[in-house]
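Only a single protein chain was left out; the remaining protein chains are all shown in position.
Our next item is chain A:
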Amino acid sequence: MNVQNNPNSFRNGPDQRGHFGAYGGRYAAETLMPLLLEVEKAWNDAKADPAFQVELDEYLKHYAGRPSPLYFAERLTEYFGGAKIYFKRDELNHTGSHKINNCMGQILLARRMNKPRIIAETGAGQHGVAAATVAARFGLPCTVYMGAVDVERQQPNVFRMKLLGAEVIPVKSGSSTLKDAMNEALRDWVTNVENTFYIIGTAAGPHPYPELVRDFQSVIGNEAKEQMMEREGRLPDTLVACIGGGSNAIGLFHPFLDDPEVEIYGVEAAGRGLETGEHAASLTGGRPGVLHGNKTYLLQDDDGQITEAHSISAGLDYPGIGPEHAWLKDVGRVKYVSATDDEALQMFQLCARKEGIIPALEPAHALAHVARIAPDLPEDHIILMNMCGRGDKDVFAVAQALGVEI
């Protein structure tokens, strides 16, 4: 029980059984259990093998385009008139988001395990595109499950996945969004467990995925820490990142968790407003439960049935959240807040006009919280926000929301 053994660190989780405090674990069908134990073993071997990290770093540098820049958002800083705002530019990665960091790591793991077939689930399509990309790069067939509703609202990404040679399967069961895509991917995995590696896109799912995805995404926070020291000679005062499943956020946060002077905010999607019930804020508006292989905060009714999430951002439209965030909420290390669809839409436009950066709708939620806190903070206060994805994929959805025909 690492978490309990070293109470002075927020970075030792999960314990050997995959728990972050009361969360996480491995709530999977028996068919998958032997494979999950195999993935865990392969991951532990890979972590202990310096050649694995060297190879991963090479691909991240020459293929994905890391390190991503640390950018001082001068015009937004001026506009809000308070704290200095920096963006970690993970939208500049190959494929347009932070998702490639994790996919590159997992495909190398799949190769180590000699699994010749890749499956993935996707919401906004960013993870699907990244998974299809690495599968193409390593010559493996790839099947991506995507909710039928998301297929409709993210057509550009669907087309990109197909261009990359992936098969995209629209999932019509349930609410036809990300959670249903994950159910369907798990069903495929249960059926094809012998030859298939499931690249999970966020820091959730059965152990070891939350840990594995976090470790692959921690490249964001590690780079940011170094870049900030170089640039400002000190750590940022505040970190902000959006949370769907929470992979970009945990990637930024994790290297800073043991720096008590750094205040950390995760921003969930409040959809049409928390009070309307139409939102995707599992931590703010949900309670603990078990879904998709882990115990975590979930949107659910009184009977423990999972309820549908709503967000204008398909990437945040998920009724659960990574278990490490659930734990970080309970222990109070990270503050979890939320931003509505409308706030995100405003920030989407503001960021485009002020900085010449069209953000994805996901980090536009994070920016909404930056907009709330920055004006009242002193000018020497540093906010670092993760710009985890670019908004090309969202222009159609945003145009529609703004009533513009394109």
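Going forward, a residue touches a chain if its C-beta (ideal position, glycine included) is under 8 Å from a C-beta of that chain, and two chains touch if they have at least 3 such contacts; residues count from 1.
Criterion: contacts and distances are computed from a predicted model.
For the chain that is left out, the UniProt protein name among "PD-(D/E)XK nuclease family protein", "Tryptophan synthase alpha chain", "Raffinose/stachyose/melibiose transport system permease protein" or "NAD(P)-dependent oxidoreductase" is "Tryptophan synthase alpha chain". Note on the undisplayed chain: of the listed residues A:Glu230, A:Glu261, A:Glu275 or A:Asp303, the one touching it is A:Asp303.
Screening A:Gly251, A:Gly293, A:Gly315 or A:Gly389 against the full complex identifies A:Gly293 as the residue touching the chain left out. Residues touching the missing chain, restricted to chain A, are 17, 25-35, 37, 173-174, 179-180, 183, 186-187, 190-191, 193-194, 288-293, 295, 298, 300, 302-306 (touch as defined at the top).
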